[in-house]
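Questions regarding the structure given below will be posed in turn.
Of the protein chains in this complex, one is absent; all others appear in place.
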Amino acid sequence: MVLFKPKDPQFRSRVEASFNRQQVMKTLGVKIVKLQPGEIELMMDYAPAYTQQHGFIHAGLITTALDSACGYAAFSLMPDDAEVLTVEFKTNLLAPARGEHFIFRGRVVKPGRTITVCEARAFAVEESQEKLVAMMSGTLMAILDRDAECPRHC
Amino acid sequence: MVLFKPKDPQFRSRVEASFNRQQVMKTLGVKIVKLQPGEIELMMDYAPAYTQQHGFIHAGLITTALDSACGYAAFSLMPDDAEVLTVEFKTNLLAPARGEHFIFRGRVVKPGRTITVCEARAFAVEESQEKLVAMMSGTLMAILDRDAECPRHC
Amino acid sequence: MVLFKPKDPQFRSRVEASFNRQQVMKTLGVKIVKLQPGEIELMMDYAPAYTQQHGFIHAGLITTALDSACGYAAFSLMPDDAEVLTVEFKTNLLAPARGEHFIFRGRVVKPGRTITVCEARAFAVEESQEKLVAMMSGTLMAILDRDAECPRHC
Partner (left out) sequence: MVLFKPKDPQFRSRVEASFNRQQVMKTLGVKIVKLQPGEIELMMDYAPAYTQQHGFIHAGLITTALDSACGYAAFSLMPDDAEVLTVEFKTNLLAPARGEHFIFRGRVVKPGRTITVCEARAFAVEESQEKLVAMMSGTLMAILDRDAECPRHC
């Protein structure tokens, strides 16, 4: 496991503040469980409102939490004047998202000044047993203050 | 544009019935606007509950609708005893998902007995102007009745 | 079809010069057939040296040509002091790459100052019939002169 040194010693409060501004995390009940430089763990309860036709959590909602896991793992290593945007992600669905709650673990694979690459995994938890249900690889981009007049890679 | 011949003449009611069982589509207010064999258009209104930290719709929610667009485009060409599962998808985010509502157009690129490949695009609509905000390519899998004892590719 | 206006009126010679520096294109016998701003078509002959275990062209070689198609479609719209790098791509394989020769069509979906998103398709040609065998979506990045001391997104 690579350990990362954050550029911003206040990365923790910066990540939490941004995460709390994501209305969708509140709506879905996603919470930060652990946070280290370049690494994050999120949790979400099962909710019938977010299921697909077989009663499992829809792949898009699993992806929503995985994307936030990648995004905030990346954001934790960015300088304090940076915003983070997702460039792309891919999700492989490995098993039905059936469980009492779900754990999402995201981590930085390769940090960069502009581009950061992350991966994340989603686990369904039933009777305290974790089962891998999905995995993501994603590209995140830092937008710096000096680019503020030009959001989203113009 | 390739035109497809559906294996199940009742594909329309089958797609609608399955779509209506996706609780998440109701929760997010996603509706079917158009449906042809191998092609579908969905619509979703803006809702603050599903936004990320800048007030735009979270990429994961855009992905949720894109995945359903791919899934039901594929499902429309499957035989009447098939279920559809998503194997994987990739989303490229092209612009912030800022708009009054959103249109999602999915279509089959390559149908198959087991594997179907689709693509979909998401458009934000503001003042009747469409803007491309995301695109997806995805792999869908048909699970047939005879595989029923063995869901999700065992 | 969106039409693009190139920033560099000499884009054609710039693309060709860079393409000609790709040794691998010469090795594989890949040639530029058409070039427009934001669009390119490449061609490659079948060669047993690049086949997989069933005698078809290996997916990685199809991907090599698709990546160059995406890269040079993107590069054609970049300013004259830019270099282009691939950030990521995904290939969906749709049919065996069996043919006398192969056509690769790449085009820009969304150009940007830093990030450009492209898509490309590969067709096998047999007895003058084109068959779609693979499709790619990819993210390309412009590296500008002023970043020269800092290659590949640091």
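Each chain gets a letter, A, B and C, in the order it is written, and its residues are counted from 1.
The definition used in the following text is that a residue touches a chain if its C-beta (ideal position, glycine included) is under 8 Å from a C-beta of that chain, and two chains touch if they have at least 3 such contacts.
Keep in mind that this is a model prediction, so the values were computed, not measured.
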item	value
Residue touching the undisplayed chain, where the options are C:35, C:61 or C:142	C:61
Chain not shown, touching residues in subunit A	90, 92, 94-95, 109-110, 117, 119, 132, 135, 137, 139
Contacts of subunit C with the absent chain, listed as residue ranges	18-19, 21-24, 27, 48-54, 58-61, 63-68, 83, 85-93, 95-96, 151-152
Where the missing chain touches subunit B, by residue	87-88, 90, 112-115, 117, 139, 141, 150, 152-154
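Simple rule for what comes next: only the chains that are shown with their structure count from here on.
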item	value
Cα-centroid distance, subunit A relative to subunit B, in whole angstrom	22
Subunit A and subunit C: spacing of chain centres that average the CA atoms, whole Å	31
Whole-Å separation of chain centres (CA-atom averages), subunit B against subunit C	28
Of all residues in subunit A, the ones touching two or more other chains	87-88, 90, 152
